[in-house]
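Removed: one protein chain of the complex. Kept in place: all other protein chains.
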Amino acid sequence: MKLPAPPAIRTAAASSPPPMKTVTRRLKFESELDLSFGEHVAERAYGQKLLSCIQCGTCSATCPLSHYMDYTPRKIIAMTREGFKEEVLNSLTIWLCASCYSCTVQCPRQIHITDVMYALKREAIARRFYPPKHPIPVLARAFFDRVMHDGRNTESRLLITLYLRTNPFKMLKEAFLGLHLFRSGRLSLGREHIKGIKELRAMINGPGQRKEAVPL
Amino acid sequence: MPESNGHDAPRIGFYVCHCGHNIAGIVDVAAVAKFAGALPNVVVARDYKYMCSDPGQELITTDIRELKLNRIVVASCSPLLHEHTFRVATEKGGLNPFYFQMVNIRENVSWVSDDGKAATVKACDLVRAAVRRVAVHHPLETKRVRIHPDVLIVGGGISGIHAALTLANAGKKVTLVEREPTIGGHMAMFDKTFPTLDCAACILTPKMSAVKNHPNITLWSYSEVTEVSGYVGNYTVKVKRKPRYVSEELCVGCMECIDACVYKEGKTPDEFNQGLSKRKPVYIPFPQATPQVVLIDPETCIEFKSGRCKKTCVEKCDRDAIDFKQKEEIREIRVGAIILATGFKTFDAKRIPYYGYGKFPNVYTSIEVERLVNASGPTSGELILRDGRRPKTVGIIHCVGSRDKNTNRWCSRTCCMYSLKLAHLLKEHSHAEVYNFYIDIRAAGKAYEEFYDKLLEENIHFIRGRVAEVTDWCARPEEKDKLIIRVEDTMIGVVRRVPVDMVVLAVGMEPKEDAQDVRRMFNISCSTEGFFLERHPKLAPVDTFTDGIYIAGACQGPKDIPDSVAQAGAAAAQALSLIDAGEVELEPNTAYVVEEDCSGCKSCLAICPYTAISRDEAKQKAVINEALCKGCGTCVATCPSGAIRQHLFEDEQIFSEIQGLLEADEPILTGGQA
Amino acid sequence: MSYLYFPGCSLRSTGRAYEESILAVFRKLQIPLTELEDWNCCGATAYVSIDENRAFTLAARNLAIAERMKTNGGGDLMAPCSACYLVLEKTQHYMETDDGVKQEVTAALRRGGLDYRGTTKVRHPLDILVNDIGLDRISKAVVHPMKGMNVCCYYGCQVVRPFETFDHAAYPVTMDRLVTALGGKSIDWPMKARCCGGSLTGTIQEAGLRLNRALLKEATARGANIILTCCPLCQHNLECYQKRINRRFGESLQMPIAYFTQFLGLALGIPPRELGIQRLFVPLPETDGKRKEVPAHA
Partner (left out) sequence: MTTTAEQKNGWEPRIVAFFCNWCTYTAADLAGVSRLRHAPNARIIRVMCSGRLDPQFVLDAFARGADGVLVGGCHPGDCHYMEGNYKALRRVRLLERMLDAMGIHRDRFRLEWISAAEGEKVKTTINDMVARVRALGPLGLPGRFADWDREMEELAHAVAAHTEDVHA
């Protein structure tokens, strides 16, 4: 069984001769775009500055992960601004962002790119715009559930949930590491939970909170 | 001619300007006119497309004559723009020009509102206030003062030099004050100039010696302005002349003292060469320095430090020009106009640690490279790096400290072009592969685009992307001992690692460190970036808000040589037009004392910054010297018995304005927006 | 000076040695710590991917409790895990600068009977130790100077970015100054604050492994015999995946990765067991520079 979403990273040197090219249409009609997408994302990312991007590429160059992305962060901003919603929300880029904030501190327009990525992740999760069993949304969801349940997160339980929901076989692969962590006292299976869980749930699930498109 | 003694019942003419769509697009001008027409004392209320046009002004003059108006109110743009225009129109109609009041409904209303209803209400309030105010206006006489014909120019870079020569050639006496030991400024440091590749020294030094030799120019180098007082046409300026410890009159610039200095080699980083070479305690900044006079740096000279030097320099000088006892001097001059051409400073590249300036020796700033490739520079024009290597690959990083909200948000305008120039020169000197890393190439001057084209054909690499970092982190064997430039090639959409031997940082232009002190001294303003603020960005680009003070060159904003020279010429022309007019009109907004109300308490005396107020001991009353009063009105607000008043800003007039603003019966109703 | 202590979930499992060493060091330096009452998970990075205001609420509950405890004599809120530190700081920041966030979060807190005025200060132990306690006091307390320790200090991302609260975003020096004060040698390297991939090692593992490989290789190339971290996730990534990186890319990396507090504890003469040294997979070099040969994990 193969891990579904993330494709293996191929370096240039390792690539075999390219297969026969197929013809794909690259033309984009305005009617295929969502022109309100840029402002919508800017608003949700507290990043009204998103629109002031000058496409300098500092974000892509400083990003430690950009060379594994299908679109560099700069392209994601351009595409978001121009309404390429489908491509952006389907991209691997938003899931590869590790929230290291390098782009945010170096951006000459002070665009909070990391927050833009979060906004895109939220958008993608809410609209189910990701491959089934993609581990990151699942992890986010599992994390959310854990915290709603106990108020704290027990890493071991979180990981087990993650693997059960995505790829149970991977658990076996990770088992050795788990065993080591367990032996050195770095993995506890006991559940941590808080006393004020009732109040916490009241805060999180109160009437004022924004309703997500997908019930959590 | 109608009576204008101010005792008549007011007959007010009101005019509201459409200013095309500028005002009428938001404010309902017809409604404003109708509203004004119903106000007390208003005889006629009109709206017109452009009040400042001839027919617009004609309306006013005709109405004054035909309708026997004795007060005028115009609601249009800012009084800072057209108050004078309408005062003249009022006067043309036969009234005293100060029977006029202006309402600003463009800058203060239409341009800052998007709700037409609220804007119209606001305009009506302001109009009501002005109508009330003008009713209590008085006729006033303007004051005229003579203008001193001499001009002071501060800063001896290319702008100051050009302005000085222009004025001197027109027969005006000019004093040029330069802080450094030589004039020439940044331009003197450059190797070649874009896009023609003229040698900077070749075109600049003739102008420098022209300054030195011009009978109408007094050149005070190594000097600084310390104090400015007075007003348009009559400025008094104190200048500090720093000691060179070498007599300017005696020294002929033979430089034998430099050879004779007990220091065999220079020990101090040479300022002119950006620290890339060393100079001695006795030195001349560069061979063509103007004036051709050496100077001694007391910080490093042994005689100053210990008093026990052999003084070989003194021995050598057959003109006895060296004088260790020379003292700082303060000179005072009187001038009618002042041109500030104080220039810029380059961005401190250390502020962006990502580019490794100061950490990696082979990272240079552009100005350092100018010296490095210059034949009279530290390496005599050989491209030898700080570590002794000769570069095979060079990366030029654009926009360092420009277009970046983390440092300076403005475009420095010159870096694209000088980077192209340096790319050309570096390639010419070293046959290296040269990379330009740019965000946008801005080549908008005459023959600039053609220069860019030439560079492309020279096979210089142009990578569109802002560099994220310069590191010594090598990921491949071929990257060893190189500086790695990491950048996204945005045209291709791929992140690239470019290993180079030399990095050139195209640093931007910034206001001088002490721009704020200078502007305070000359009583002018700075824009938010810190450059000197012009009176109007389009129509008064070399004037300031202080009459008689003009600005030229990069102290006003980043500029290249052609633009600096053009602006310097413009500033000289403005100064000339002021001086040749011979005299100037002053706003009659001075303070005056109503003697019978004055209790002689002396509260006002200390408050006046211009010592315009004194006390008549015989009468025991305050007296204001109108010539010294500048019309701030602070004494008026201070006087406990209300005995001091201010022309044009009488208490009564301001209270009328307040009343007019607030006497609406109903609270302001707007669309509920804020 | 006393501090409120927010352990966060990691310090109770994978980061246990971090907690043990923090507590031991603070005890040794006689700086009182009080655990935040009934703290809850900060929300980490995952939560923000679902709903930002709920994530802020989650973090704000801790800030509100800290504020309450502060008025009763507690101090600044210390969060040792970089992710917790940033999430708490970010919540504080957006509550200060964004009215929308402030209103929603305040309303949510009220539903749970809490109120937050915005006075809590979030601090990292590195900041506290170096800037509050001071290197003078610390170096005076050193009993085992860390000679022979050639250290690459690794700050990771979220302790310095994006807010740069106490050090530069890409070239921080606080930990290096501490290492020097303890007698170790700090090595300048360009990856001090370059990302380790965070949770990518668990999700898109190939990318995560590559990031860690670059870090480990560069530190090795610059002659480091230990990397110090100040974040449980960085420590976990750099240490636990070494074997896998070696297998996958044909490397032979063997780099001990310790918490800076463990390093500090050793210098202060605290017994290794109290610092959780035994929980590390790659053994530390001896202070004379030699390293014991002990097999790393599978």
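Per-chain numbering from 1; labels A, B and C assigned in written order.
By definition in this document, contacts are C-beta pairs under 8 Å (C-beta built on N, C-alpha and C of every residue); 3 or more make two chains touch, one makes a residue touch a chain.
Just so you know, these numbers come straight off a predicted model, no measurement behind them.
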Query = What chains on display are touched by the one that is not shown?
reply = B
Ask   = With respect to the chain omitted from the figure, which of B:Leu80, B:Ile330, B:Ala540 or B:Ala627 is a touching residue?
value = B:Leu80
Request  = For the chain that's not shown, point to the residue among B:Asn523, B:Ser577, B:Gln620 or B:Ser641 touching it.
outcome  = B:Asn523
Key: Contacting the left-out chain in the complete assembly, out of B:Val29, B:Leu126 or B:Val507   = B:Leu126
Note = Given B:Glu315, B:Glu329 or B:Asp651, the residue that touches the chain left out of view is B:Asp651
Which residue of B:Glu58, B:Asp115 or B:Glu479 touches the chain not shown here = B:Asp115
Note = Missing-chain contact, candidates B:Phe360, B:Phe462, B:Phe545 or B:Tyr592, resolves to B:Phe545
Inquiry  = If the hidden chain were put back, which residues of subunit B would touch it?
reply    = 78-80, 104, 106-109, 111-115, 118-119, 121-122, 125-126, 129, 520, 523, 525-528, 533, 537, 545-546, 589, 607, 609, 630-634, 636-638, 646, 649, 651, 654-655, 657-659, 661-663, 667-670, 672-674
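What we mean here is this: only the chains that are shown with their structure count from here on.
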Ask   = Between chain pairs A-B and A-C, which one is joined by a greater number of C-beta pairs in contact?
value = A-C
Task = Quick one: which residues in subunit B touch 2 or more of the other chains?
result = 354, 469
Query = On subunit C, where are the residues touching two or more other chains?
reply = 170
Note = subunit B contacts subunit A in the complex at 354, 399, 403-406, 439-440, 464-469, 486-490, 493-495
Subunit C-facing residues of subunit A, complex = 5-6, 8-9, 44, 46, 64-65, 68, 95-96, 98-102, 104-106, 112, 114, 118-119, 121-122, 125, 135-137, 139-141, 143-144, 146-147, 151-156, 159, 162, 176-177, 179-181, 184-188, 192, 194-196, 199-200, 202-204, 206, 208-210, 212, 216
Key: Residues of subunit C touching subunit A in the complex   = 9-10, 12-17, 38-41, 43-54, 57-58, 61, 94, 98, 101, 104, 107-109, 111-114, 157-158, 161-162, 164, 169-170, 194-195, 197-200, 202-204, 206-207, 210-211, 240, 276, 278-281, 297-298
